[in-house]
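Excluded from the complex is one protein chain; the other protein chains are retained at their positions.
Lettered A, B and C in written order, each chain numbered from 1.
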Amino acid sequence: MNLKLKKILCFSMTALMMVGFVGCSNVGASTKTAQTELKIAYGKDTGAVSEKGNGDMLLTIFAGERLVEVVDGEVVPSIAESWEVKDAENCISFKIKKGLKFSDGTDLTAKEVKLKFDRNIALKSFQWTELDRIDKIEIPDDNTINFYYKDGMDGYVALAGFAEYGNTIVGSNSFQTPGDPTTPMVEFIGSGPWKVEEYVKDQYTTFVPNENYIGEAVKLEKVTVNMIKDDEARVLAIQAGDVDAIVDYYHGGSAYTPRNLLSTLKEEGFQILKQEMPMTTVLAFNYTNNEAWKNIKLRQAMNYAINKDEIAGLFDGWISPANDAYFSDCSPFTTALGKQSYKYDPEKAKSLLAECGLEGFSPKMLVNSENIDEVKMAELLQSMLKESGINLQLDVMDATKFAEAKKGADWDVYSYYIGGPERRIYSRNEGRFDKSTPEFGASGCYTSESIVTAVQSAVDPFDENERKKGFKEFYAAIDAEAACVPLYYDAVFVVANEGVKGIEFVGTEPVFDNVTYKK
Amino acid sequence: MGKNLKVGAIMISILAVIVFIGPLIAPYDPYQVNMSVKLQGVSASHIMGTDQLGRDLFSRLIYATGTSVKISLIVVIVSMIIGFVFGSIAAFIGGAVDEFLMRIIDVFMAFPTKIFTIAIAGILGASAINITIALIITSWASYARMVRGCVLTAKELPFIDASIALGANRGYTIIRHVLPSVFQPLSTFAFQRIAHTMMAIVGLSFIGLGVQPPTPELGAMINESKNFMTTAPHLFIFPGLLISYVVFSFNILDDSLRDYWDPRIKSELVL
Amino acid sequence: MIKYIFRRLLYLIPVLILTSFLAYMLVYLSPSSPAQIILQARYAGEPTQEQIVEFNEEYGFDQSILVQYTTWLKNAMQGDLGKSLTDGSDVLEDFIYSFKASAKLYFSSQLLALIIALPIGVYSAFKANSIFDRISRTYSLVGISIPDFWLGMLLVYIFSIGLNLLPSFGYATPKNIILPMLALGLSSSFSLIRIVRTSVLEVLHLNYIRTARSKGLSENQIMMKHALRNAMIPIVTVMGIHLTHFIGGAVAVESMFAWPGLGNFFAKAAGSQDIPVIQGFVLLSAVFFIFANLIIDIICKQLDPRIDYQNEGGKNNG
């Protein structure tokens, strides 16, 4: 015993000392040398291997392409070089570029394109796309793919749907049984500028240049995307030099760099790149389950009772308040209205409430505890609404419970968003306000016939000018109806080391194809 | 003994003041947002600074301490009652009932407490009530086992048989002799558990499975402060110190009481 | 010995069955049905009735509870605990992966705790009521009052933010383990000091120590040969119980340092109500816990010849 104890003691002392040495050997001289690798911190797993999913947005942008993309609100060619709407808008036909290859060297033809759509239809994963209306898909030849709709294609929004992340084209070897898209995706083989070299679930994904990519080759030799779930942990990672950049979730709205840390990071010498999104965080009303919200005066009262500048204050000035109606000027199709209909006015809110007979109104707000900003904002709203005599009750819960509770009648308001990353603005706006779409949630922004008409006129026309006009009408309609309370305009941020050059935003998505890095 | 007990008693009294009349002496409304003074450090108007929404940290801490301490007390008292009821039923009735209850207690004690608490809190959904329920579910069994043991020992004591043999009413004997001999160890045990429970609550709240905003709670406040470790370290330092204060005051009191019962290993602290 | 272990195992069977049943029944604590929870998470919108039926068939939720339970248990015995609802990964694989991460962190931190606590505790007991003893008692009493995750934050504040020496979170490099190990190790050492001190002190008051002295042994010999060996029995028991606590015990520290351990993984699954993961983890950790306790008992038996083979019943601690 005695001897054993001594042995253990000696061993552990040595172990401790070794650990100590490793800990202290963290001193290195730095000269500015070109780096071939970039390390990115990202809040979501890239999902490169997935039973039923399609992979995360960052992954699909890095390593994949779709038939078409949406840039500045316009659908532009990608894998498809052109498209044509035929048969009285019952069919859309895409011409696929010749000579395309996947990153594993296999050919990309109409047959492979069809695989992904077959998968999405089989697995019923067609959010924000019109795939549920597709009757059949035909491939008359290697370079043509035709989609036939059951009762007509739903205008431009249906075309834009082909640019959805979930419709990223992958090779037949991606699937467990090659060529069978209903089997789990075991490898992400796309045709984008990068290819996945290594993927460890919930840890990291490494990307290397895809030598089969037909476009301009990327500059770095390697990008490692570290999955770090905690928002603060990502910030600490870049401060500690463990990563070179932090990228917000491409979708916006969650897994982003805490806005109130951006100033600190800037002071510490990091670059902060910001891209506003056509996405507005709003306070939505439970009008479907709760009759009171059908009264426009109550909705207006809520609009008057909230000071958006103060909410933006939560984000330390990095996010703009949604004072000017709904979307910021970040895309040709999302130009602002140019007026502020509901200026902060607690007195007006009070009198409107009195008109509704709702003095001492005590609405209940559902709050998702996983989003710290949302929680903070709710607490701020609670305090703010007191000024207008509104006694906001907060019910904070985790995401699953939140989703469950949203369906019930026992709540009044919650924080929601309209719009989204640029390639999603058509489908998302339609889905939020048009009850006939499958994505339409039972609760959310108040909608009326005039809003539905307006949103259709914004997302359906193939003509650019008509769509622009339609968007103006749409904003005016939701503003007039006080459909929700716009709070702030969301944005995507990239925080990077000083030496990282060439990060670009295509649409609202950060792209690292031309990045060089000197440390 | 004297000094430790005195220190503990003083610390607990201060704590009781914070918990029960603290809201009266808090300088600000803990929910009152004031964005113009957000994230301020220690100053004359805000003696512990302000948080992200410009709320007075000191006032919030007073309320937060109340939340944490009250939940621990509720958990301990309710588990004690449940444990007492089941433990004494098992011990008094004995036989198959005892066997059955003991197996159930075994099963409850076969789970690692924390995993079990997290599972229940997660499934029920994070909230102050659910965390209380989860902690009670996971802790009653140890009280029950203890009570059962004490009652069985007490039943064996010669004077119990003697008093029954001398014609005393059985029920009276139990109330007069058996139960008191359970209360002393039970209350000592329960007192020890307060600090443990407090730690469990702040830990669960820290990982987001406990008390939810806007209710101020110490663990949740530390969780929220993670964002501001570089810019506003007072946001995590003060709540942490307060947790340590609360737990320490229960620990030192428990310690000195234990020394009091078992003077062989007593010793004074350096204070 | 074999007979003893066999008896213990036999005794464990009903406990294991009840435990597994309880683990399975956890799902019914939830106010919403698994199909609702899962489909909600999988597809953004409201699940259709058709999807719910299809889901219930796929996962067997349409059968009676007992059938579901026996199917689940049968699969579990064959190592198939189902798949995570959120990302479809294998529950057993997830458990093993995070178990390894937890074990790495926990064993190193407990070793650290032992290295700190053993000499301090023993010396403290030996010099009971000396200044050293008083300081160490105060130190450990203050220490056990500090939450481990907060200690971790202080360490991060000093070593990562202040001195920029060590990474504040993560798992990838050997350096990552230092701060969480320190946080957990120091935290455990505080209570361990108290346990060591009490155990040694208890032993020092026993008659056979007086005998040892009367035999002419030096103080060192008394300490090493008699006091420590006997005091080790409660210490090992407590250490063993500590070790079984690494399932979930370190959850706040793991979460603080983004360490992919059991507690962290489990807390996430619990938060998102990932039923198969919750059931699987609860079952596996209970099984582990039960067997770990058995092993501790056997070790204690090795250390202490007085424990009778014939006695059954295990030590349990939450």
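Definition applied: a contact is a pair of C-beta atoms (placed from the backbone, for glycine too) under 8 Å apart; a residue touches a chain by one contact, two chains touch by 3 or more.
Basically, contacts and distances are computed from a predicted model.
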Per UniProt, the name of the complex member that is left out, chosen from "ABC transporter domain-containing protein", "NADH-quinone oxidoreductase subunit K", "Sarcosine oxidase subunit delta" or "ATP-binding cassette domain-containing protein": "ABC transporter domain-containing protein"
Absent-chain contact - pick from C:8, C:197, C:226 or C:268: C:226
Where the missing chain touches subunit C, by residue: 206-208, 210-218, 221, 225-226, 229-230, 233, 303-306
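The criterion applied here is as follows: only the chains that are shown with their structure count from here on.
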Centroid spacing, where centroids are CA-atom means, of subunit A and subunit B in whole angstrom: 43
Separation of subunit B from subunit C, taking each centre as the mean of its C-alpha atoms, in whole Å: 21
Subunit A, residues touching no fewer than two other chains: 230, 236, 239, 370, 398, 401
For subunit B, residues that touch 2 or more chains besides their own: 122, 125-126, 208, 226, 229-230
Residues of subunit A defined as touching subunit C within the complex: 1-2, 5, 9, 12-13, 15-16, 19, 22-24, 26, 45, 47, 50-53, 124-125, 127, 184, 201-204, 226, 228-230, 233, 236-237, 239-240, 242, 370, 398-401, 403-404, 407, 438-442
Residue ranges of subunit B in contact with subunit A within the complex: 31-33, 35, 38-39, 52-53, 122, 125-127, 208, 212-214, 224, 226-231
Touching residues on subunit B, where the partner in the complex is subunit C: 103-104, 106-107, 109-116, 118-126, 138-139, 141-142, 195, 199, 202-203, 206-209, 219, 222, 226, 229-230, 233, 236, 240, 243-245, 247-248, 251-252, 255, 264-265, 267-271
